[in-house]
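Every protein chain except one is present and positioned as in the full complex.
The chains carry the letters A, B, C, D and E, assigned in the order they are written, with residues numbered from 1 in each.
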Amino acid sequence: MGNRLDEFRAYRARMNERISEIGHRDINRFFSLDSAAYRDGALDARTKELLGLVASTVLRCNDCIDYHLDQCVKLGWSDAELYDALNVALVVGGSIVIPHLRHAIETIDLLRAEQSPPASVAESD
Amino acid sequence: MGNRLDEFRAYRARMNERISEIGHRDINRFFSLDSAAYRDGALDARTKELLGLVASTVLRCNDCIDYHLDQCVKLGWSDAELYDALNVALVVGGSIVIPHLRHAIETIDLLRAEQSPPASVAESD
Amino acid sequence: MGNRLDEFRAYRARMNERISEIGHRDINRFFSLDSAAYRDGALDARTKELLGLVASTVLRCNDCIDYHLDQCVKLGWSDAELYDALNVALVVGGSIVIPHLRHAIETIDLLRAEQSPPASVAESD
Amino acid sequence: MGNRLDEFRAYRARMNERISEIGHRDINRFFSLDSAAYRDGALDARTKELLGLVASTVLRCNDCIDYHLDQCVKLGWSDAELYDALNVALVVGGSIVIPHLRHAIETIDLLRAEQSPPASVAESD
Amino acid sequence: MGNRLDEFRAYRARMNERISEIGHRDINRFFSLDSAAYRDGALDARTKELLGLVASTVLRCNDCIDYHLDQCVKLGWSDAELYDALNVALVVGGSIVIPHLRHAIETIDLLRAEQSPPASVAESD
Partner (left out) sequence: MGNRLDEFRAYRARMNERISEIGHRDINRFFSLDSAAYRDGALDARTKELLGLVASTVLRCNDCIDYHLDQCVKLGWSDAELYDALNVALVVGGSIVIPHLRHAIETIDLLRAEQSPPASVAESD
């Protein structure tokens, strides 16, 4: 029960909690600086999450892609807009990005399925 | 005479022309796909250029940063907005990005100086 | 039943199909440009796949390595030739490439096992 | 039975053995040069393993992180010292390193659990 | 007098000499392993240099590109073949490779000019 997104969210929450409890002052400051980077400022949070998505995709980090896609969907970006952003990442980063594009597209589909869960069980083919 | 932006623009234009005249069909197709990625679509050109800027910065390519900053300024992004985008790139990419942040900030200053050239000579202190 | 190569091939085919059905014109054009890069031209397809293998290895992408190894084996490169190509990638990319070298060597062994399957079941020792 | 560290160690040992038996002279020389880099010299092995850990973390290779953490713990680096080294890697490499920081912290916890195994089973979930 | 290729060759020769005279055994062994990777073996030197060129291009190292292009031209690869190899690098590595593609094309032109120097002065159009 639960898909790979749920597993990722649980692992991420558990380990972030573990890192926080270690109490390394500068590591904790880095995490709060990281959160701050995506808050409304001169650019709004919505745009910043899209920037985070593209940065994560060209740097080829699936966990980072999943996190930012989760935020992007919550903040109302449409599929068509996300595909356009991923296309920029694909052109900048090249075919080496394609495995991460596959992952991203699958994640978008999983996130949409969470928004309107099918009547019957589903999720795996 | 002219600053490093003018030199970059001239070199870029000359070599793109040279590449085009070689006539390699697929290299030319790549260049046109690259241009297409930043045109208005589900996302507008303005947003896409900002995505291109952040992608270029985390991948640490000064020429790409200069190109996208040039476009971003033309499309009306303010300094404060560009700084916010560069901050996302800095947090995602880390201190290894700092030399490219210095370059980007200098480029923004050069681009603004082009927009409102000082009465007297300028540009190099 | 089936090894990790079969799983990869199935996932890759399923997600490429999904991406294709989305119908984003420029993403689809990128995929066709990607395919075109490995067709016979001034260099033959065989040499190009070996170039793709080395590029994938220094950029440390296991899925890309598996894809190009699959093609390289189909196009007749011998183990000794593949090892020489992987050695170039190892020297250029350094010890950080070693986990991907392990993966690549395992993939070559899986591909050879597909070519001459043992009488009994096998594959996992 | 056994955690992900045991699986990694077994896979690494098995594939290194396989690579060695292939007998590619230069690949084997690379492996011995790699081992030599971490032996006592002008810098001691202890410092060199810490350098290897930070290099592996900014280059974002989990297998390499696990290998060097294993050595670092054997050579007597404390948790506080390892966290300081990982903090350098985090600041240099940015938030894209965070998933690997999570992995590294989990690995340190697994390594410490090996040193003083709990009376009852534990460790998984 | 002398173009950027001559400057690069002189700097490279001077610093390699300096590194060699330092006498660090393992650094020297790395350099000889690096040379060995491009010698005739299961693959011939010609193919290996082309692999080195593509690896250098996707990893975006201009000095490495220049070195391998120099070797590739000496070993008889034609412009059309080199363009095909660079196209593979461009598709794999994406538009972030374009500044290095410009550099590579310029280097090829400089290398051909060395082979058949024009009657009059040369090098800058």
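Details
In this text, contacts are C-beta pairs under 8 Å (C-beta built on N, C-alpha and C of every residue); 3 or more make two chains touch, one makes a residue touch a chain.
Being a predicted model, the structure only gives us computed values, none of them experimental.
Shown chains touched by the missing chain in the whole complex: A, B, C, D, E. Within the full complex, the residue among A:A37, A:C64, A:V92 or A:I108 touching the omitted chain is A:A37.
Touching the chain that is not shown, out of B:L43, B:C64, B:L86 or B:L111: B:L86 (per the contact rule at the top). In the full complex, chain D touches the hidden chain at residues 33-34, 37-38, 41-43, 47-48, 50-52, 54-56, 58-59, 64, 78, 80-81, 83-85, 87-89, 91-93. Take chain E: the residues that touch the chain left off the picture are 11-12, 15-16, 18-19, 22, 24, 26-27, 30-31, 34, 37, 55-56, 59, 61, 63-64. Where chain B meets the chain that is not shown, the touching residues are 60, 79, 83-84, 86-87, 90-91, 95-96, 98-99, 101-102, 105-106, 109.
The definition used in the following text is that only the chains that are shown with their structure count from here on.
Taken over every residue number at the interface, the positions common to chain B and chain D amount to over half, indicating a same-residue contact. Contact tally for B-C versus A-D: the pair with more C-beta pairs in contact is A-D. Chain A maps onto chain C through a rotation of 120 degrees [Cα fit, steps of 5, range 0 to 180].
Inter-chain spacing, taken between the CA centroids of chain A and chain E, is 39 Å.
If you average the CA atoms of chain D and of chain E, the two centres end up 34 Å from each other. Centroids built from CA atoms put chain D at 27 Å from chain C. Counting partners per residue, chain E has 33, 37, 58, 83-84, 87, 90-93, 95-96 as the residues that reach two or more other chains.
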